[in-house]
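Would you mind keeping the following structure in view while I ask a few things?
Only one protein chain is missing; all other protein chains are in place.
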Amino acid sequence: MNRRHFVAAMAGVMALAGAARAQEPVQLGSIEILSGPNAAYGVAIKAGLELALDEVNAKGVLGGRKINLIVEDSAANKDQAINAARKLIGRDKVVAIIGPTLSNEMFAVGPVANERKIPILGTSTTANGITAMGDYVFRTSLPESDVIPVTLKKAMDRGVKTIALMYANDDAFSKSGYDVMKSAAEKAGLKIVDIESFGSKDSDFSAQLTKIKQLKPDAVGISALVEPVSGVLLAARQLGFGPETLFIGGNGSNSPKLGEIAGKAADGLLVGSPWFVGKPTAVNTKFVADFQKKYSKEPDQFAAQAYDAMKIMAAAIDRAGAAEPAMVRDALMQTKFEGVMGPFSFTTGRDPASAEGVVVLVMQNGKFGIAP
Amino acid sequence: MLAQQLVNGVLLGATYALFALGFTLMFGVLKVINLTYGFYFSAGALVALWLVRTLGFGIWTALPVAAMAAGLIAVVVDWLLLTRLRSAKAPELASLMVTLGAVLALYSALTAWLGSDIRRLPPDVISGEALQIGSVRVTLAQLLILGAVAILIAALIWLLRGTKLGLAIRAMADRPDAAELMGINTLRAAAIVSFISGCLAGAGGVLIGLQRNAIQPYMGEEMMLRGFVVIIVGGLGDIRGAVIAGMLLGLLEVMTAGYVSSNLKEAVAFLVLVVVLWTRPSGLFGRAMTRRA
Partner (left out) sequence: MTIPPWLDDFLWTYGNLVHALGVNGLLALSMYVVLAVGQLSLGQAAFMGLGAYSSVLMTQQLGLPFWAVLPLSVLAPVVFALVIGLPTLRLSGVYLAIATIGLGEVLRAVYLNVDLFGGALGLSGIPERADNTMIYGLLLAAILALWLVGRSGIGRAMEAMREDETAAAVMGVNLLRYKMGALVASAALAGLAGCLNAHVSSFIGPGEYGFEPAVTILSYALLGGIGTPIASVVGAFILTLLPELLRELSDLRLVLNGVIIVVAVLFLPGGVLPFRLRRRAA
């Protein structure tokens, strides 16, 4: 058998195998924090992914194949996240991975996926340098550098001239957000009167806030996850911070939990967001209603980002024409998508291309609304 | 600003002292590194949350009920895990290990069941009013909590110094073998000490959850490291030492954050711990002992 015959025969065999496989589900992996103290984030993301998956699988991809989503727990542990990635890639033969939850985990997992040329798509990893790890590392989460300047501009429109900054100095997400906040404030010409830090598991912020209060800044910018931000706001009200001080949150504050935990103490806080629950587009109202129906609670930003990410991934697999990682990667680059976050595409650096969708929200009576 | 920072320090110190009360008792009397202590703290807060939100209890009736529930959990856990080791006179390490496994299982079960979300008591459960005295501001809630801490400390000291039960407990702490010879039923006394410690932990969980308005399964675990610092610096089993050490630690952390740098707030606690141990190996107020284990 000469070479051409051999190739033809092989192609025939592969076509047959392909036909048999046509109805086999496409394997897709996800790594999220489902246990331990940070499980709330991973659980929200998983909920968003699975809601989108229901819709995707109603139609199917690649001519009717279903997507089989395998969600692995990382327990916020670097080694377990790597093990999960290797299991998904090596054993489950996934075509791509969504996740992991934290930027720190992505720094460990990104190179693993990139080495095996498996596209990996972060939905909640906002730290600097994530996508620089390799050609297969993507993210749909808007980096803070696109959001914070918009929020600061809104604050300055309200007459803010001086600002104090507070941040959690022990997790990558908060520290990275603070770096952005600081440089954006400097660029915008705000005077930074004080910088204070705390630990992300801290629950006492009185010393830092007392110091800030004495300096009377027009605004206080906080970069941390929602639990400490709530604690800061509650403590600030106890110390007598009134409406004359404007509180400004980073991405971590953008969660309905802020209203649930801090209640009225959070009133007046400004936060920039690529999304909010009351966004009046048809896609979004449907998403919020469906989410309410399925989980009987309101979605948060993490669920919304995950919902879009799943649809972006499914569309890319479909466009790729085959469940081949390299083809899915190329298809991801071509993404043009209209989701709950608004119009979406990737830059050549695999970050979200547009920050158009960013709106500034204000907390009022425990709920976010568009800031006037 | 100094006056307000001092008040902040005392309030923070009171929470540390509150957490350490039961911890130092458990440690000092039962001679066990019981890592499950933080779990009783979380359990107390969560039970109170359930009582208030679901059964409509007022917070001051929920407090003792939740504390006793936490106490009962402590007795059961102690009985399940440690009786066997105690009667076998197993080494310290075995109890450390067994409570370590238990901590992992208990917290994971609790989060698997309830999720790790922060919950809060209804906002109207305690007054939000504040008193302004000169440049110092304290909320009514903070004062109430401070009062509750003082009552708990007084009650505990009375129990240990002024009752027959207290005498037995102190005898056990000093010389467990002699106590047994004197006819004290050490198994029953261990259960009682577990119960009291658990109650104190549970009450601490409710009060601190109330003050911070945040209750979640891992809240006790997050206090453990600071708790260790306080009971070691104060001297194991030394109630008065724990209260003083808690207050000092609170003040020190607040002053460091207020006047030096908030980056050092966490580190300073451990720096103090190490320095105290290097210079006074049995705690700031402890008597020098020949065997310090």
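Quick notes on this one:
Letters A and B mark the chains in the order given here, with residues in each chain numbered from 1 onward.
Methods note: a contact is a pair of C-beta atoms (placed from the backbone, for glycine too) under 8 Å apart; a residue touches a chain by one contact, two chains touch by 3 or more.
All of these numbers come straight from a predicted model, not from anything done at the bench.
Taking every chain of the complex into account, the absent chain touches A, B. Interface note: of A:Leu62, A:Ala75 or A:Val283, the residue touching the hidden chain in the full complex is A:Ala75.
The chain omitted from view is touched by exactly one of B:Leu63, B:Val98, B:Leu160 or B:Ala189, namely B:Val98.
Listed residues A:Ala40, A:Val61, A:Ile89 or A:Ala207: the one in touch with the omitted chain is A:Ile89.
If you put the hidden chain back, the residue from A:Lys175, A:Lys211, A:Lys257 or A:Lys311 that touches it is A:Lys175. By the touch definition given at the top, chain B reaches the unshown chain through residues 27, 33, 81, 84-85, 88, 90, 92-94, 96-98, 100-109, 111-112, 225, 228-229, 232, 236, 263-264, 266-267, 269-271, 273-274, 277-278, 281-282, 291-293.
The missing chain lies against chain A, touching residues 34-36, 39, 72-73, 75, 78-80, 82-83, 86-87, 89-91, 103-104, 107-108, 111-112, 116, 127-129, 133, 168-172, 174-176.
Here, only the chains that are shown with their structure count from here on.
The distance from the centre of chain A to the centre of chain B, each centre being the mean of the chain's C-alpha atoms, comes to 37 Å.
Those residues of chain B that touch chain A in the complex are listed here as 1, 4-5, 8-9, 11-12, 15, 108, 111-112, 115-118, 120, 123, 128, 130, 132, 137, 139, 142, 212-214, 216, 218, 221-222, 253-258, 262-263, 265-266. Put simply, chain A touches chain B in their complex at residues 35-40, 43, 169, 196-199, 201-204, 206-208, 210-211, 214, 227, 230-231, 234, 237-240, 257, 260-264.
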